[in-house]
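Left out: one protein chain. Kept in place: all the others.
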Amino acid sequence: MNSLIPLLVAAPLAGAALLLLGGRYLDRLGHWLGTLAAALSFVLGVLLFSDMLGRPTGQRAVHQHLFSWIPVNGFRADVSFQLDQLSVTFVLLITGVGTLIHLYSVGYMAHDERRRRFFGYLNLFLAAMLLLVLADNYLLLYVGWEGVGLASYLLIGFWQHKPSAATAAKKAFIVNRVGDMGLSIAIMLMFTEFGSFAFGPVLGGARQASEGKLTAIALLLLLAACGKSAQVPLQSWLGDAMEGPTPVSALIHAATMVTAGVYLITRSGAIFNLAPDAQTAVVVVGTVTLLFGAIVGCAKDDIKKALAGSTMSQIGYMVLAAGLGPIGYAFAIMHLVTHGFFKAGLFLGAGSVMHGMDDEVNMRHYGGLRKYMPITFVTFGLGYLAIIGFPGLSGFFSKDKIIEAAFAKGGTEGWILGLCALVGAAVTAFYMTRVMLLTFFGEKRWQPSARTGEEPHPHESPATMTLPMILLAFGSVFAGGLFALNSSFLHWLEPVTGHSEGDSPLQPLTVTLLTTVCMLAGVGLAYLMYGRSPVPVTAPVGSPLTRAARRDLLQDDFNHAVLVRPGAGLTASLVYLDSKAVDGLVNGLAATIGGISGRLRRIQTGFARSYALSMFGGALLLAATTLLMRSV
Amino acid sequence: MSYLLTATCAVPAAGAVLTAALPAGSSEARRRASKGVALAVSAATLALTGAVAASLDTGGARYQLTESHTWIRSFGIDFSLGADGIGAVLALLTAVLVPIVMLASWHDADPVRNPDGTFENVRRTQGFFALVLAVEAMVLVSFLATDIFVFYVFFEAMLIPMYFLIGGFGDRAGGPDSAAQRSYAAVKFLLYNLLGGLVMLAAVIGLYVLAQDQGLATFDLPTLTGAIADGKLVIDPTAEKLLFLGFFFAFAVKAPLWPLHTWLPNAMGESTAGTAVLITAVVDKVGTFAMLRFCLGLFPDASRTFGPYILVLSLIGIVYGALLAVGQKDIKRLVAYASISHFGFIIMGIFAFTSQGQSGATLYMVNHGISTAAWMLVAGFLISRRGSRLIADFGGVQKVAPVLAGTFLIGGLATLSLPGLAPFVSEFLVLVGTFAKYPVAGIIATFGIVLAALYALLLYQRTMTGPVKAGVEGMADLRLREVLVVAPLVALTLFLGVYPKPLTDLVNPAVNATLSQIHQTDPAPAHPVAATTGGEHE
Partner (left out) sequence: MNPVNYLYLAALLFTIGASGVLIRRNAIVLFMCVELMLNASNLALVTFSRMHGNLDGQVIAFFTMVVAAAEVVVGLAIIVSIFRTRHSASVDDSNLMKL
């Protein structure tokens, strides 16, 4: 059974290779081939999962060694896989949601002439993401980590003819590279500390290392997580990444890839648990991001960018939970899975709306769509209820648990974190209600499309698109309840992540009530602002905070002023210096020698007799010197 | 005594003579004949080099397949050859790249047609291909020589064909003063390297004189290194430092190490893409290779003394080269500066004195050769289509020539060391090897990977994406010949990224031998953990 593990990665990888190298012959069938590869991977995942369920808790984690990758004396990097409760959870999420989104893309990309290549990239992404979660050592994880970055780069920039898409793709890759730097230095540090970077030795031996070293490793891992999961201060790429096709936003920039940071922190729990300072940093990053993302989400008029802000914020919740240590790991992953369902569903819904509205993304140009797109409306609505934490739906269970865990951290810290998380819940409810109201309610504010010049004729999307949305809506509704039932999810993950209860100053019921009240307050406020009066088609100027939030709280301006422009100045001045100073020195030397030889050349007159004279002179001189030396 | 190594070096040399001697003519058939002969010879060389690599016994002696022929008896100079893992791997790289370069430059050296239909300079084609073969022969001797004098002679002699390749064959994309630029570049290349070579000659003679005084009148490398290791040959520390610097200077010019790098952008910018690949992927590798083989083995104490300083220079080179690459406006100069950054990594790996660093550096030489060849040759195809080297003249190429754009992207991704591609393996080994001894240097060098992403992706974005620019529309996609050029390079990049073990198996023993020559061992991990779960396997 274990030998099936490599096939999980191989199936989509083979799909990608076939689709990217296959040429035009595969244009007609390529999308189904890609979907098939994803589905095959999912089936394999389910098989392995059921196999794992059949084994007692202690024997659930399995290893599969494939081959020795880079052996240099003490440095041993292997291609080998580890399938345990944590990774199988991810495998099911990735392949499950992945397959649905492949299916959705069949309809969504139907009119794109490069559809085959799109599916090739999607398959490549699946392979890399599966490698990331299945690797049994950090270096192989790093391969998957950069692999998903590459797939993300290719897919964000899929419409390369748009300069904005190409720029966004490059930005995403480079910002991610900053994070990757953290991961690669962390691996080097592990190697010098433990002589290995496989999970077993590193996590098992963490106790022997000094706290300072562990804190360093943990902070570097956090840097990596910040890059991949769009956490402050490396979050700026996620909003721009919405330039990619919507299925990409759903799969990569909502459900799976951006949560890789949470996976990394949870996987490295043994290190973080021993480095309290690093854990504090994780918690701070998570809390700041969850508020940051929520505020940005409130101000955006672009439906995808509003959802991107929300993604950032929700991942902030997960990072916060992961930073809490064993109190929170399981809940972080639980929220990650439920978020995967409802956020993917929301993005697919947004894609469906855009599909019907001639690729319009400005929510102020929507309105009243519920009558025209009933299925989209219902599925989006269920996703909406799930994300705001409406009692009984997925988000309610998972988010509530995180807020509870934040309070359970104890002390002043616990209060601050808990309250921030509560505020975040209220803001989440506010911006999501805003999205819902602007899109599906109110009167029509449709504008003539820039492309065709006609007013759009919204229509429900084809079955290949609605089916995945319906299935994801099921997940959004029931997954949370299922996981929370008898704390089944918690017990499932406990052997990997460990669990402790913490001591909460509040009763669980009190937290639940508070969360619900905050949520209702957010919904109510949004209704007052957007539900009762007509929404202007062009955005009002707004308060300074709104304006700043529209510009991602000036993050890009900051980066531009502090990094990009000085960097450009530096390279320009270095280019100048290289030709003037470094090269100039050499050229100056050459010119000096040239000048001297120019003068010396005058002695050579070309008359044979003058040469003869100098020869005689020289000979005389030599003879005289010899005689003199001898006499002395 | 087997004659395999001599044959490996002699075949391309004979091929060069043969190609040059073929009857010249303006007809297509005549030209094709000379190109065909040259290509066949390079293929035969590849087969021989493959045989060399395959017949190495990884558990055997340091130098294998050794042979020795008396050359100048009175000075103890023998034409002796021997292959170790490092030399064999690099010889293989050379032999793989030469036929590819030839195929890529198939029409670059065709004679110029005058307006009246006659051809100017009909011997051009043969000249180009004969010179390439000559370079190959000399580089192979350099990689396989175990006699210092023989190495020196060929190290220097390869400047001559390179000079003519740079000065005589441009890429027809330069401005009106391109001929002047080209001859400037060629002279600069020659002067820099000649200067380095002369300093080295002084050091070579100095070493011989010192050895002769102690009864070892020989240039044989294994004998000398053995004597130094056993204490039979004692060199005064000051003299050792001077001799080390003499050798190192020549190699640092060739490699090139910052601040001796400025000839490279000129030479690579002005020559054809094929020549540029020969320079950066093959000829420059002799410099870094020689550091590993000669500097470390002959002067262990001086190497340790100067190691940290060289490390600093290489670190500057890494960051400096990358920053300059970001600021370039010319595609080929950008690739050249990227190479300077990469050479910084190679030299850093060598002078980190760890097995990971040095194995990584050797793999880096190979992987950089392959990946830069792919990147540069595709860039050459691009430039020849547009007739311009300026980045600003391109835009939206992926729309009209998707395969070309795709391979260019792969070349760029390899340059930025994407995991899964070959350069990642070597770059990570160099970084981890350096970090183990010099953590700060390792961390600073890691910044290089961000900068590499910046220049590689900026170049791709500016040339390939966005709306189709005027002058780019109607650009043809890769032809069959060009696909044949790029496909093996891409395949190798992928294969060596996933399964580099064949190379590491060859290189590791040689690296361990080098490390023991300089009395260095890998630092032990602070808290070694017996691999119980992750490392061992069911």
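Note that the chains take the letters A and B in the order they are written out, and that residue 1 is the start of every chain.
Rule of thumb we're sticking to: a residue touches a chain if its C-beta (ideal position, glycine included) is under 8 Å from a C-beta of that chain, and two chains touch if they have at least 3 such contacts.
Since we're looking at a predicted model, the values are computed, not measured.
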Chains in view that touch the one left out, judged over the entire complex: A
Of A:His111, A:Arg532 or A:Arg601, the one touching the omitted chain in the full complex: A:Arg601
Residue of A:Ala110, A:Leu513 or A:Leu613 touching the missing chain in the full complex: A:Leu613
Chain not shown, touching residues in chain A: 601, 604-609, 611-613, 616
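One rule holds in what follows: only the chains that are shown with their structure count from here on.
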Rounded Å distance between chain A and chain B, as computed from the means of their C-alpha atoms: 37
Chain B residues touching chain A - in the complex, by the definition given at the top: 191-192, 259, 261-262, 320, 323-324, 326-328, 355-356, 359-360, 396, 398-399, 413, 418-420, 424-425, 428-429, 431-432, 435-436, 439, 442-443, 446-447, 449-450, 453-454, 457-458, 460-461, 464-468, 498-501, 504, 508, 511-512, 522-535, 537-538
Interfacial residue positions of chain A with respect to chain B in the complex: 2, 62-65, 67-76, 78, 80, 82, 136-137, 139, 142-143, 145-147, 150, 153, 157, 160-163, 165-167, 169-170, 173-174, 177-178, 180-181, 184-185, 187-189, 191-196, 198-202, 204-205, 208-209, 213, 567, 570-572, 574-575, 578, 582-583, 586, 590
